[in-house]
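One structure, pasted below without further comment.
Note that one protein chain is taken out, while the other chains of the complex remain in position.
Moving on to chain A:
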Amino acid sequence: MVDLSTDLGAGRRLPNPLMTASGCAANGKELHRFFDVADLGAFVTKSVMADPRSGRGTPRMAETPSGMLNSIGLQGPGIDAFVDEDLPWLKSVGARVLPSIAGSSSTEYAHVAATLRASRAFDAVVGVEVNISCPNVANRGLVFACDPLASAKVIALVREQLPRDIPVYAKLSPDVTDITAIAAACVEAGADGLTMINTLLGMVIDTDRMRPQLGGVTGGLSGPGIRPVAVRAVWQVRQAMFEGRMPTVPIIGVGGVRTGHDALELVAAGASAIQVGTAVFNDPSAPVRVLRELCELLEAKGFERFADAVAVAHGR
């Protein structure tokens, strides 16, 4: 049996590296009908902001080759309802939770983090993912994660609000010139780890109506079609760590993972944990299936520990 445990930084270890991806799993109840969410290394919740948010109008979705475009607009209940209802429920079923937080200003991120810390079910939280890269916001491509200074400011403010034993992950966008510069700025500002990648900004035209297909015009591209972009981003940042251009921190790989083989690609490129996102829409039990497949692959390849496979493709 392969030792699947993985290190999340800040002294946190998870029993296995598989997670849901933010925005692809709601807040747990829906998928718990198909598998036990406590079997995951961690459950990553939908990005939550300070106040309730309706999200955008419809259509919110367009299918693309091996993927989809979405324009949800961060619909959510707001942090108060999240800590009163969603987080206690996840705790009640024994899930380890990695809440994803978002904000339209750096102070909003800090407020959301502080509310989370003060909440009664906070002991179910194993880390916090800071979504600085959602493309479905008013300023579109100009997300925090496109600017090293803006990213660093958000991460530093969130880091201040949370205890040292709660690792803070910065979720990065691949839609930048040099992702290693953003990654380095986040780590220097106090991020304990990096999640890569968020969706790519895309667009589809409805040729029947000759207008943009999405109500929100542009949207985030996800699914197996973007997996090579995720592998590239994880590889580049891990390479920068090896070369001493930035401190070495754990990376959570996400982007187009559908099978154990896909997960292993991201692991070999440098990811210490894996999130399964859009594949859930195709197969609601995909996260636990991918975990099983990854375990079988590692065993077949003779790995005794998952950790030994992390970044193994570098230098080969």
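A few comments on the model shown:
Heads up, the rule we're going with is that a residue touches a chain if its C-beta (ideal position, glycine included) is under 8 Å from a C-beta of that chain, and two chains touch if they have at least 3 such contacts; residues count from 1.
Keep in mind that, in the parts below, contacts and distances are computed from a predicted model.
UniProt lists the omitted chain of the complex under the protein name "Dihydroorotate dehydrogenase B (NAD(+)), electron transfer subunit" (options: "Dihydroorotase", "PadR family transcriptional regulator, regulatory protein PadR", "Dihydroorotate dehydrogenase B (NAD(+)), electron transfer subunit" or "ABC-type branched-subunit amino acid transport system ATPase component"). Within the full complex, the residue among A:17, A:41, A:73 or A:202 touching the omitted chain is A:73. Mapped onto chain A, contacts with the missing chain fall at residues 23-26, 30-36, 46, 51-61, 63, 65-68, 70, 72-76, 78, 136-138, 209, 215, 223-225, 278-285.
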